[in-house]
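One protein chain omitted, others in place.
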Amino acid sequence: MPKMNMLQAINDALDIAMAANDKVICFGEDVGIFGGVFRATSHLQEKYGRDRCFNTPLVEQGIVGFANGLAAQGSTPVAEIQFADYIFPAFDQIVNETAKFRYRSGDLFNVGGLTIRAPYGGGISGGLYHSQSPEAYFAHTPGLKVVVPRNPHQAKGLLLGAIRDANPVLFFEPKRLYRASTGEVPEEDYELPLGQAEVTKEGDDITLLAWGAQMEIVEKASELAEKEGISCEIIDLRTIVPWDVETVVESVLKTGRLVVTHEAPLTGGFAGEIAATIQQRCFLYLESPIARVTGLDTPFPLTLEKEYMPDHLKVFEAIKYSINY
Amino acid sequence: MPKMNMLQAINDALDIAMAANDKVICFGEDVGIFGGVFRATSHLQEKYGRDRCFNTPLVEQGIVGFANGLAAQGSTPVAEIQFADYIFPAFDQIVNETAKFRYRSGDLFNVGGLTIRAPYGGGISGGLYHSQSPEAYFAHTPGLKVVVPRNPHQAKGLLLGAIRDANPVLFFEPKRLYRASTGEVPEEDYELPLGQAEVTKEGDDITLLAWGAQMEIVEKASELAEKEGISCEIIDLRTIVPWDVETVVESVLKTGRLVVTHEAPLTGGFAGEIAATIQQRCFLYLESPIARVTGLDTPFPLTLEKEYMPDHLKVFEAIKYSINY
Amino acid sequence: MSTTTKAAPIVHTPDFMNGDEFRIPVFKLLKQDGSPYKNAKLPDLDKDKALRIYRAMLFTRVLDERMLAAQRQGRLSFYMQCIGEEASVIGSTAALDDEDMIMAQYREQGALAYRGFDVDEFMNQLFGNEHDYGKGRQMPVHYGSSKLHYMTISSPLATQIPQATGYAYGQKMAGQGHCTITIFGEGAASEGDFHAALNMASVHRVPVIFLCRNNGYAISTPAHEQFSADGIAPRAFGYRMKVIRVDGNDILAVYQATVEARKLAVEHNQPVLIEAMTYRLAAHSSSDDPSGYRSKKEEEAWRDKDPVLRMKLWLQEKGWWSDDDEKREQESLRRDVLEAMKRAEKREPPELDTLVSDVFDEVTPILAGQLDDLKAHIRKYPEAYPKGAKSLNGKDAGGAKHA
Partner (left out) sequence: MSTTTKAAPIVHTPDFMNGDEFRIPVFKLLKQDGSPYKNAKLPDLDKDKALRIYRAMLFTRVLDERMLAAQRQGRLSFYMQCIGEEASVIGSTAALDDEDMIMAQYREQGALAYRGFDVDEFMNQLFGNEHDYGKGRQMPVHYGSSKLHYMTISSPLATQIPQATGYAYGQKMAGQGHCTITIFGEGAASEGDFHAALNMASVHRVPVIFLCRNNGYAISTPAHEQFSADGIAPRAFGYRMKVIRVDGNDILAVYQATVEARKLAVEHNQPVLIEAMTYRLAAHSSSDDPSGYRSKKEEEAWRDKDPVLRMKLWLQEKGWWSDDDEKREQESLRRDVLEAMKRAEKREPPELDTLVSDVFDEVTPILAGQLDDLKAHIRKYPEAYPKGAKSLNGKDAGGAKHA
């Protein structure tokens, strides 16, 4: 199996999707000859022509509006938003249009072919506007699927799954891992299922739940915890909506403890939804409060980014606190 | 004390604010001579002139962009978004700009003078696009205050408080109550505090928490419950951000049970945040899982709106379920 | 690469332009009395097509009249009339291929009527019953028809405009010679989405027609508080887009302009902006009362430019239509509408399951659970939810669960 970094895996998935189906069309700011500011769309214009891979004008509301129409027509648009921080000008098109297209028309029309890709997250000295993790905004919007991969293998399989899913999917890519995360990635065309969490490590004492770049963090924290004799079960949620409640419930019924972590601010973050659901489903089995380890309730800072981030030490402390409760 | 409906109370608050401070400027779609589609700005143009109360072109991103600049300049803009469902084209201006203006500039500049008013919520046969309750989107955005009044008296005092608050405030008005809710409203200029919940009814067995139009619902549910001998404590959260954790904690420490209700969909709704926080703060005192009674995880429907709404019967059932857990 | 596309002339004095340097004329063919202007070359329109157009105009008028009345009687929650703008929406639609896509705003029922949406289909949507294609989810007038290539209406303004650009891009890729028309008000044209749509259409050479109904008002806001320019048309220059301004009450001019626009779009991949100058004769909607923001006199002046009457006079001059025909058609349309309304009112509400279907292609576990809980709850309180209870009849009763 070839070794790839996450960008290569994403580029490979796009290439395979475009080769397999000529209705797949990739576009966004600078995705054409330049291949995108992170190079996720490298060589696609060369290979598939300017009609199927092109630069758009600099207008996110237009990119997603255009993508909605193209999907409604029956094509399979894969739109790139250059940074997740810049998805908000397209918020109306996503939340009022993409998400509600099928429902409002009674399924006469749908934009199921649509995938929106955007790099998200911190840890790259990006400050307020190159670091945000906006998944919770979209998770509160019925009609959207939201997917976040943790490594190159997952990225390729989930992106192919997202492109071919019959629903609009927001695909948030942990840009901190674009080049930092490498691993073996099958050469062939494969899809990983949406809506299914994955237990990446079994354990007995506590469940650690995360997605995307935070998976690395919980793995590190779990190593620290194991050294202190705490056995951690780790779950990668993978799909934020629709989320796999049963896999999490099953784990927490076993361990009795749960730590959820994400980079986005605490208040209104998706960990809140998970905690609310799990306290309800596992009430009699919980041995300590569900802990959330998240960004602060502030915009994303720069110089003090390290202090801000919900890193492995903070997760580790939360684990110990939970165990000793 | 004069009796007013909620629209009159809001109109009165705007009138008082404009009379007291000539930096207060009201604008939005149709707010000029027409006085707004709900008439919340009636007579303001007549009284204060076209410079201080005017129609804008039909462009929400422009309305809020303009308002941000005007607030940065030192004025006190009160912008109306015709329906909360139409606030999303302005989402970028609100979430990336309004919310982060002070933080990113190290307080060199701020838009603290800004208030954005918008009618929200269902129960008026509005279907997908005249019914939404978007408070949770903004609650996940550090830097914004979010306020929702439950009756005319609260509406006047909280709106005056919001306009004069040194931070940008989103003021969501329960349009179902615009004419339906009437009550005595002091004639004078008064402010109600932001960031403070109000215990509107004391009780022992269970805490019911809501805001805005749902307050009526929990009151009705509590009447049903009281008939069955269940003593309910009712809290109006009033300010969604920054929310008054201590008042809720104190109540739940006493009652051991909590039902939270809102109209917005369950997943990612603000009840999730509340449940997550309260299970953590009151873990050892909770006698049953925190219950959420909310809209379904779907867009807002029309013909089956009654079935969709989190009404008093659904809240009542949740109360009984919690008590009998 | 140069940063402008033309070698620009050079000047040494700082002179400002603002668009007053040129005029955008209005294209007209028919006078109000139904006779053509001197020198006007009328489009080739055979009798069948002319009558198909006119019947759609009449139907739209009758529908509007009856449904506003029904709203006033409390039989309908809400309604929006097309009156005054029938020529703009029907004339343009008639110039297209019937399989071209239409993406409209909400005041374009005439276009749908022309395409053949039948009176029961209209009524089912207006009453949100079990036969409504939209399953009773949207407010009245939010029609849609996939078989007639009419995109379901969405309330947020202007969102369909960039979607039309995207849809048409897909049509271009498909290569079957179709285009998309998007119709919207001069108010909606203030939204950012409008600009995104025109710019992208122009850059990517998309076969899309942007038809702006400049009807003078956006609810209470008059056009001169919406923009300072000479209408919407000069915005096309910002994108080097082909543009034409047309008398929106002149069915033949609208038709002809759209025929030409379609050629540019389909044969040359040139998007086109058409500005149809017209007037919203009715209130904005059944919830609005225009007396607070405009004069009767102004309304009357526009009533004198009635587009339906203008076409009728032209048809009569051609000998294709008589007062008798008119009377018979009107009566039959009224009867059709009233009978269909009665049928629609009696139909059942949509099934309870439609509350959670179509959010995704399949009902997710969370939604299935929410539906189960709801059903159990309704079984407990059937009187409180008469519509929901209906759809549970005869089904097994489940226990109450709470989320």
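Lettered A, B and C in written order, each chain numbered from 1.
Keep this in mind: a residue touches a chain if its C-beta (ideal position, glycine included) is under 8 Å from a C-beta of that chain, and two chains touch if they have at least 3 such contacts.
These figures come from a predicted structure and were not determined experimentally.
For the omitted chain, the shown partners it touches in the full complex are A, B, C. Touching the missing chain, out of C:65, C:120 or C:230, is residue C:230. Only one of C:298, C:339 or C:353 touches the absent chain when the whole complex is considered: C:298. The residue from B:35, B:119, B:143 or B:299 that touches the chain not shown here is B:143.
Of the residues in chain C, those that touch the hidden partner chain are 1-6, 8-29, 37, 39-41, 186, 190-196, 199, 202-203, 214-216, 222-232, 234-246, 253, 256-257, 260-261, 264, 272, 277-279, 294, 298. Residue-level contact of chain A with the missing chain is found at 29-30, 32-34, 37, 54-55, 57-62, 85-86, 88-89, 125-130, 266-267, 291-294, 296-299, 301-304, 306-308, 311, 313-314, 317-318, 321.
For chain B, the list of residues touching the undisplayed chain reads 23, 25, 51, 54, 56-57, 59, 61-62, 64-75, 77, 89, 92-93, 96-97, 100, 102-110, 112, 142-143, 145, 166-167, 195, 242-243, 245-246, 280.
Following the convention adopted for this analysis, only the chains that are shown with their structure count from here on.
If you average the Cα atoms of chain B and of chain C, the two centres end up 34 Å apart.
One simple way to say how far apart two chains are is to compare their mean CA positions; for chain A and chain B this gives 30 Å.
Among the residues of chain B, those in touch with two or more other chains are 61, 85, 88-89, 128-129, 267, 291-292, 296-299.
Multi-chain contact residues of chain C, defined as those touching 2 or more other chains: 137-138, 142, 154, 156, 192-193, 354, 359, 366, 403.
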